[in-house]
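Here the complex is missing a single protein chain, while all its other protein chains stay put.
Each chain carries a letter (A and B) given by its place in the written order, and its residues are counted from 1.
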Amino acid sequence: MNKTILGYVPEESPIYRTHPFVRVFFLLVVSLFPMCIAAPEWNFILVILVILLMRYSRIDLATLRFYVPVSMSMGSIILISYILVSGHHPEFIQLASLGPIRIYFERIRDAIVVYLRVLPMIFITVFFLSTSRERDIIVAMRSIRVPFVITYLTAMALRAAGMVMEDFSIVRQAEQARGYDPVGKPIAYKLKQWVMYMVPLFALSLRRADEFSNALVARGYNFTGVLKAPKRADYVLTHYRFHASDAAIIILLSGALVALMVLRYRYGYFTLEGSLTSALLHRWLLR
Amino acid sequence: MAERHPYIEVRDLVYRYPDGTLALRGISLDIYDGDFIALIGQNGSGKTTLAKCLNGLFKPTSGDVIVEGLNTKNTSITNIAKRAGYVFQNPDHQLFNNNVWDEIAYGPRNLQLPGGEVQARVEETAQVVGLDEKYFTEHPFFLPKGLRQRVAIASILALQPKAIIVDEPTTGQDIKQSLDIMDFLLDLHREQGHIIIIITHDMPIVAQYAKRVIALGLGEILVDGPTRDVFAQPDVLAKTFVAPPQITRLAQRTQHLGFDPHTLTVSEMMEQFQRLIPGQWLGQ
Partner (left out) sequence: MAIVEFRDYTWKYSRTKEPALKNINLKVEEGTFVGIIGPNGAGKTTLAYSINGLIPNQYYGVRQGAVYVLDKEVKQYRSDELTKLVGMVFSDPEAQFTAMTVEDELVFGMENLGMGVPEIRERLDWVVPLTKIGPLVEKPPYEVSGGQKARVALAAVLAMTPRIMVLDEPTSMLDPISRITLFEVLGELKHKQSNTIIVVEHSLEHLIPLADRMVLLYNGEIVLDDETEPFFEQMETILEHDAYPPEALRFFYEIGQKGYYQGPLPFTVEEAAQKLEALWQGGE
């Protein structure tokens, strides 16, 4: 099994036949698709396609269960915020009112549109993080000649995030080992305890930073500025090759993006007004 | 020997981490009043996991850990922590206050003790640990490692647990500092009656201080017994990536000359040497 940023992928997964750059490209370009699509049902189809892609890549779909409550709370938050920030719009169709808050049909509809735009982006990101190791991100960036400093910083940031999370859980245990019991205590108490996390986390990070900078010196790493950096051998790239299939995927994805944009803005496809969702909403809410 | 009731009972303890790793595969043991135990084993053998199960931080996946009659599965961590304290290997993980006084007071305050009692505990504990009053206003981060460790131990002692588990007390310390901290733990054991459990790699220290050794390997107990007996089994120990102290190995290597494979210290070796050396070697 290969350990990726968000989980594990079996080593024989077809996703590994693609060059890491292609995966980064996928992340960036396909995340733009929902931007061109306003019709929620099409974005929903995009989510299904991504899930199928996950299946194809042999990602353990059981891990997706974690994202269900996340998605649901997010959906609720979006809906509620759109309703609360209703304002006064006599041109909208008012469905009901809760005190000073007017619940408009258009707001509900817009909330659904936004939600179905964000959802595919989340799934695409999860897909990317579940199939990539930190190393793949470095490889992707170096293969298009992003300056090493930026590449390295990104990789270290990812790793640091992991270490901070680990420290956090140990500090949490340390607090509990000293009798810290948040059950039944007021919010102010809990907040104060949260602030206390900062002290050891900072202490640990500072010490680590100190040791890490010594290690960098000992390995001969010299920061000479983003532009003047000497040429690096990029040995890690020797493990990866660009295949024709990689180029094909990139062309396909770029083409799809262009096609989407043309269809949407030139020919008016995927709009909200013509969408199935809109028709359904009209029928259910505006009887 | 009279029937003793164990202070901590562990029955078929199994612990599996959230990511699926099986760390403990069915541990059973009893810890008694008066024990001074060294928990040894390779990194990854489950020592720290076991320690955290003993003090209630980790709840067993299956099996039971019972501390002074309380089952950790349905007792709050606070109640267990009052009875079994755990000092983390890296003091930085457990120092969260801005000054030493507050750090030691943190535990008693969490126990909701009255102000006077809190103060008494802080002063008493600082004295036991050998922390001078002048450090009370210092920020723990800036203290040298040895002192930080003492503050960490003090902060657990302030809860007055009967059993204290110290994770790697001597790692990174030089020999004199290691002996200091171990003498201090021995004192806690003898004078104050605490049960001491240390997790360590330092075999000479184990030989000198621990009465009982529990060796873990791959989540199971490989051997559990008096220190002498455990170190006399180097093949079992090798399975857990541990070698007995050098003097023990020398005694084992020279068994055919009469040396006892249970030897633990240089002075014991010396005493045997003087007894065993063939007669013609008296003098030069």
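Everything below uses one rule, namely that a contact is a pair of C-beta atoms (placed from the backbone, for glycine too) under 8 Å apart; a residue touches a chain by one contact, two chains touch by 3 or more.
Treat the numbers as computed from the prediction; the structure is a model and nothing was measured.
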{"item": "Touching partners, among the displayed chains, of the absent chain", "value": "A, B"}
{"item": "Contact residue for the chain not shown (choose from A:Trp194, A:Phe212 or A:Tyr265)", "value": "A:Phe212"}
{"item": "Per the touch definition above, residue among B:Asn55, B:Thr72, B:Thr125 or B:Gln173 touching the missing chain", "value": "B:Gln173"}
{"item": "Touch residues of chain B, complete complex, unshown partner", "value": "42-44, 146, 171-177, 201, 203-204, 238, 241-243, 245-247, 249-250, 253-254, 257, 265-266, 269-270, 273-274, 277-278, 280-281, 283-284"}
{"item": "Contact set of chain A toward the excluded chain (per top definition)", "value": "3, 133-135, 138, 155, 159, 208, 211-222, 230-236, 238"}
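By our rule, only the chains that are shown with their structure count from here on.
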{"item": "Cα-centroid distance, chain A relative to chain B, in whole angstrom", "value": "44"}
{"item": "Chain B partner contacts - residues on chain A that touch it in the complex", "value": "167, 170-171, 173-181, 183, 196-197, 199-200, 203-204, 207"}
{"item": "Chain A-touching residues of chain B, taken from the complex the two chains share", "value": "52, 55, 57, 76-78, 81-82, 85-86, 88, 90, 92-98, 106-107, 110-111, 141, 155-156, 159"}
